[in-house]
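Missing here: one protein chain of the complex. Every other protein chain is in place.
A, B and C are the chain letters, set down in written order, and residue numbers restart from 1 in every chain.
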Amino acid sequence: MKPGGATEPPSGTANPDRAPDLPDLERIPIEEHIVEIVSDSGEGAQKAGQSFGTLSAKMGNGVWTVEIIPAEIQPPQRSRAGASGIRIRLGSGKVTNMGDTADLVVAFNEQVLYSRIEQGALRQGTLVLLENKWATSNMPEIREAWVRARADFERAGLDVREVPMETECLKLTDNPFRGKNMWVLGLLCHLYQRDLEKAEDQIRTIFRRKGDQVIDLNLKLLRAGTTWARTHLGFYYDLPTRMSDQPLVVMNGNEAVGLGAMASGMEVCSMYPITPATSVSHYLSEVFRDAGGVVHQAEDEIAAIGFAIGCSYAGKTAFTVTSGPGLALKDEFIGLAVMAEVPLVVVVVQRGGPSTGLPTKVEQSDLLSALYAQPGDPPKIILAPATIEECFHFMITARQLAELTRGPVIVLTDANLATGVQPYPRPQFKREWLAPPIDQSPWKPGVPAYDWDPETGFSQRPIPGQKDGMYVLTGLAHDEGSHVAYDPETHERGCNRRSRKVAAFQSTLKSPKVHGEGAGDLLLVGWGSTMGAIEEAVDKARKRGARVSSLHLRILSPFEPGLREIFGGFKKVMTIELNYSDSLADPYITPGNRRYAQLAWLLRAKTLVDVDCFSVVHGHPLQPAMILEVIEGELARLHGQPGRRLETAAPLATGKDPSCLA
Amino acid sequence: MKPGGATEPPSGTANPDRAPDLPDLERIPIEEHIVEIVSDSGEGAQKAGQSFGTLSAKMGNGVWTVEIIPAEIQPPQRSRAGASGIRIRLGSGKVTNMGDTADLVVAFNEQVLYSRIEQGALRQGTLVLLENKWATSNMPEIREAWVRARADFERAGLDVREVPMETECLKLTDNPFRGKNMWVLGLLCHLYQRDLEKAEDQIRTIFRRKGDQVIDLNLKLLRAGTTWARTHLGFYYDLPTRMSDQPLVVMNGNEAVGLGAMASGMEVCSMYPITPATSVSHYLSEVFRDAGGVVHQAEDEIAAIGFAIGCSYAGKTAFTVTSGPGLALKDEFIGLAVMAEVPLVVVVVQRGGPSTGLPTKVEQSDLLSALYAQPGDPPKIILAPATIEECFHFMITARQLAELTRGPVIVLTDANLATGVQPYPRPQFKREWLAPPIDQSPWKPGVPAYDWDPETGFSQRPIPGQKDGMYVLTGLAHDEGSHVAYDPETHERGCNRRSRKVAAFQSTLKSPKVHGEGAGDLLLVGWGSTMGAIEEAVDKARKRGARVSSLHLRILSPFEPGLREIFGGFKKVMTIELNYSDSLADPYITPGNRRYAQLAWLLRAKTLVDVDCFSVVHGHPLQPAMILEVIEGELARLHGQPGRRLETAAPLATGKDPSCLA
Amino acid sequence: MFGLMPNCRLDLKKPYYCMADYQGAEARWCPGCGDHAVLATVQRLCRDKQLPPEKTVFVSGIGCSSRFPHYMRTYGFHGLHGRALPVAAGIRMRRPDLHVFVVMGDGDCCSIGTAHWVHTIRYNMKMVVMLFDNEIYGLTKGQTSPTSRAGTRSSTHPSGSVLPGLNPLPITLGVTNVSFVAQTVDWNPAHMMATLDAAYEHPGFAFIRIIQRCPHFAKGLHEELLANPDRTLYLDHKQGITLPDEVARMYKNRARHDPSDLIAALTHAMRTDVIPIGLFFQDRSRTRYDVYGAANINTPPERKEAMLNRELDRFAV
Partner (left out) sequence: MFGLMPNCRLDLKKPYYCMADYQGAEARWCPGCGDHAVLATVQRLCRDKQLPPEKTVFVSGIGCSSRFPHYMRTYGFHGLHGRALPVAAGIRMRRPDLHVFVVMGDGDCCSIGTAHWVHTIRYNMKMVVMLFDNEIYGLTKGQTSPTSRAGTRSSTHPSGSVLPGLNPLPITLGVTNVSFVAQTVDWNPAHMMATLDAAYEHPGFAFIRIIQRCPHFAKGLHEELLANPDRTLYLDHKQGITLPDEVARMYKNRARHDPSDLIAALTHAMRTDVIPIGLFFQDRSRTRYDVYGAANINTPPERKEAMLNRELDRFAV
């Protein structure tokens, strides 16, 4: 058994409609590019970027977008902490992660650009298109800041070109604060030779509820941006596109979870708001009712899961969606769902922890908690999608597994999947995805409510309404008939049957496939949203001759079989994770007391192989360059060279050097 | 560093005041004995047994008592499910566990005796003193049941003697239902030659609030029981006593936790009722106010821990006490306590799980949950007392560690410790146990609220009221000054400092001591309340020449050092635990997918040694005989003999054979 | 299950459920526990209403009273302490065909379950909700409950509890969208039956506080109430809970109380001189969340497919 219907990268044909030659302009051929748009919050950089991403996907490029989220709802303008925006990585082939440093940045003011430099998002030579209205501000401190910044940027090696965004927009609108983003979209359309008609359609869709006047204005701004760029920039990029044979869809991971829930036949999403999980329910709130479902916003996380369990018990398997702090509140009910065998899907969109932690940032630090939080160690299934496509398909799988094993299935995604946007093959709806209608035929008299198959532990469950199926569900120790019983045999048997279900499911699984060769020096093991970055780094390293491979786990409880055998093919195995681990370089830390990254710890117990780990809690998605450095360091060490251990990759001067970036 | 002030078994001198010879009676010399008193709920068997245990301790015997708790509050009378009572194990030396099968049972009716047989508490030849009023009941079904039972018991090999308890008590009281227990105490006083004066004192203490009339009656009943036994039983046991040099106290583990809390200088116990934890607060509710403390019964478990954290934040480090289901609700706050560095003691009295599970029964199945439940994997300290004495001392250690490491310390006890009663050396109060008064001197200006020592991560905390110490505690990622900060460096640093505190504490620990020899064939590893039973089994096996040793862990996070080295001295290492593990004999279970017992799993990850496990979830404490069988089976396998794996030891016919025990 | 209907007309087509059809395991409450009486009355209600046992669900938390579902022969959900209501709401949400009953203790409902108590009143989903208020924690052996009156000696307050007991009625009545609030006592089966009947017929969330005796841990608590009928105030109204005259006559102390008058209901609810029994408040017209929740339960698979495709089109590139 393999979860979901995730597919191979789409094959396709190169697009014959290449952009017309523009003989007066320099043509810069590229294979891929990383573009960022950064602005103050509220200036619409994200909307422009999402449109640009979707447009690019429509034209046949690989795309991955990541939002740049400010810490505050309404941060002060022109502040580093307030940088709001988006990164769009484009490629002629499939793109699976945010990549490393940006090739091009469009910045609405110089302060938000500082923030990107501090975050290590830029490199020497990054082309920056910078709004220049600040140079002539009537506030002297702004003019001074501008001058200082221009010098800083030059020293840092950025290729800054000033762009009169405001001035140009003012020709069309009194309020460029609201329109600038579409002008920028136009500019990018020229630079990457995007199909203007498609762009115009895009604008019509975005503003469809705002009326013709708004649409017209934005169309004008778009075209103005294009024209200005063609006249003033003197070059364009030539990025080959490749139209997919298959129809594609493009969305973020939370939308994919929501759509997957709809496709799975579940009819109830019961939740309590929490970042970054809530947008699953925002999306569903718009469409679910028409599709026969309902979103219940409960009074708290406990009520949310209790409500979902009530639905499930009554035959309508439901799901709840949350993030770390909310997960902590659901544990008692998850334990009940295992003990009393109620199917249930729990989606956990991981954010930075512990505690309230980093609400908007990505981490993979809830694995141990998802697995072990419930007192009494109740066995359950945990899935972790690695791509946005899998976010869709795993929801269907999760519902099916929940019903099959009569228990909870936890789906672990994270903030990177939640807000990242990527095209993937449009799912072909299958009627069997939908849950069957509630069984209301009479229950066979005499068959107990937990008629455990002695081999598998599986059993069919009576649904209220079924004649003769009456039983009283309980979280106390109980026998087959759901009667409370405290004798040793009954409790041992119950624990055993519930555990066996997971083992029976495990026995249907195949070994996961190694990316790269099946043997070599180093094996990187990952899970969740980091797959794209890890595999890209592995591919790059392999091209340079490194004997490195990677393995990505999608089922974290029970583990897929054959891990120990796979590990045996490599000199060293290490996980790459977004959670905390002690560094051996730190005081007091020894191999004997080190706290390992979470998957590494589990794999050690499981395989007894000395699985090492590289993990960071820096709050942003993993980037291939950082992993590549880890690979090279490890290989150097394996080959007897000193090799350094990196904590973070440091592209461009980071904000730490005050002389450069005061 | 070694937690608590647990001491070695008290040395002592043999008691010169031996009981006078009773030449007319048979003297049966014994070294130890297991006595049970079983009755319907409400007949006072537990009170009689506790008095007998205390009395025996006072006379210089080793004692261990375990309550036999019915599943219902007021179960039907004369029912197997309703058996309520107590087991008292007595020895001339120290007694550390409930032992195996009973030597003597006093049963108030024949149905409750069935229940003890079903539980495997008796053996061939167990002497049963059985109330015989049922033989002449005016209800024919009772008379019939009696006759059937007498035959069953005979067939099962019990040595049953009928005792006219009711008849004898009726000579002194109209309501023998309330008095029989003291008559039985009298009977036991004769049988074990207990000091009658001490017994009378005991009665005066128990009934001190009930008035002279009640005391008088019960004294008469006591004496009548003694007289009857001396006249009718024809024998007595001669159990050497050995008065301790040191003064001793005798209490159960929950009382010890409560006393330890008082001695630790904590002033607030904030809780929500839950079995088997609540009696800690029952005890404290009686005495804490006079000792400067207060018990707060909160509206739920979340509020209970929140309240404790509020107290701690304000300088009065507090504790909360709960069991599994309540622990699940406290996880979010425990995570906050780690993240924001608030000292806190969390006592978890483990019961059977998962979910509501087995509320009154013992299990050790909350270890993984205590360690990993909080999203974001926050580091913390977990202690597990192995004896009732340690329940006292670990509370003091826990408070000190909580303050030292500025974070939560979890103390894991269980239902066996909670209700078990054992004498131990009276603690000598040390003034330094008490928490120092709240520091209200001015905070040094400029020193941040988290002035992490870069080596150890330790820091001193400002307490509200300290001038210039003002800071805003937060569970969000924060810098030294407790300012919210989402940048990578700050969060990495915070995670690192919090982890380092635990490593720094770990570096002060010594290797745990092996019980038995440091090398051999088999090492059993245990934790918590099972120590007595494991060590007794190991001692017995070693006497038979087996090369087996045991290791008992008291600190479960971080682990004490040197485990891997210790394990290296043995051919096989296995844990003995009261929690669930898959059996390799079960369908689908392979070494690759087996779910291990909880400590075993952790030790595998920690040491990469192939640690095996033997674990059961049968709801009662481990008994030496079962462990002895495990040892022998393992040694046989190690030495190439087939060896069988036992799930449970089966003394006497269990209730499963209906022909025997219909 | 096929029994004789009380009017002695035999109808072999239609099953007739008799008392035994609702009786589950033997009740294991203490002798004299008020819960026994409620159980018998609820079984009678089910019989009188001829509720198909398989269409009936009893949901509870954890506590003595929460063992109730085991003693019924219907579907049951004996869940977590304090969490009966979210589960019941979930069951109700997509299953308008089921009869949902909820049983909670005072600790269950008014302490750990407070948030759900308040919010489920607001949701106003059709179900009969019984608060078994014995003013004590029974199952865990006698700790103070929020509803324990001041000075109660309990295992957590051996020298008497500190705070005045929480009166659950004014809170219940104070929740926006409340629609039915009644009170009865375990020792008056006729009144309890009439109250349950009214609750069952109520189109929404019908909340009944049952003053319940716990002879084990709160012995004699209601002795005065039982001994002195004047301590009980019988709320009387044609829109309220009406009793056969011979029962009503027991209560000399009567008050006309119009259950549509919320302020008057609050006034009665707050009285401490007497214990009012009867219907405090009812409004049949309040918004029902279960009606909203179940509106689209019959969406055919074709429509689901169509919607999914429409959405995929929206996301198509």
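Definition applied: a contact is a pair of C-beta atoms (placed from the backbone, for glycine too) under 8 Å apart; a residue touches a chain by one contact, two chains touch by 3 or more.
Every value quoted in this text rests on a predicted model; they were computed, and no experiment measured them.
Within the whole complex, touches from the chain that is not shown fall on A, B, C.
Between the chain not shown and the residues A:27, A:282, A:444 or A:639, the one that touches is A:282.
Across the entire complex, the residue among B:306, B:385, B:407 or B:520 in touch with the chain not shown is B:306.
Across B:118, B:152, B:332 or B:577, the single residue that touches the chain missing here is B:332. Summary of contacts with the chain left out: across B:125, B:464, B:568 or B:587, the touching residue is B:464. Contact with the chain not shown here comes from a single listed residue; of B:93, B:234 or B:292, that residue is B:292. Touching the omitted chain from subunit C are residues 111-115, 118-119, 122-124, 146, 150, 162-167, 170-177, 262-263, 266-267, 270, 287, 289, 292. Hidden from this view is one chain, which touches subunit B at 54, 57-58, 247-251, 255, 259, 262-263, 265, 267-268, 270, 287, 289-294, 296, 298-300, 302-316, 318, 332-333, 336, 423, 426-427, 429, 431, 434, 462, 464-476, 483-484.
Against the chain not displayed here, subunit A makes contact via residues 72-76, 272-275, 278, 281-282, 285-286, 295, 297, 299-301, 325, 355-356.
Here is the rule we go by: only the chains that are shown with their structure count from here on.
When the C-beta contacts at B-C and at A-C are tallied, the pair with the greater total is A-C. If you average the Cα atoms of subunit A and of subunit B, the two centres end up 46 Å apart. Centroids built from CA atoms put subunit C at 39 Å from subunit B. Averaged C-alpha coordinates give centres for subunit A and subunit C that are 45 Å from one another. Among all residues of subunit B, those that touch two or more other chains are 325, 355-356. Residue numbers of subunit C whose C-beta contacts span two or more other chains: 80.
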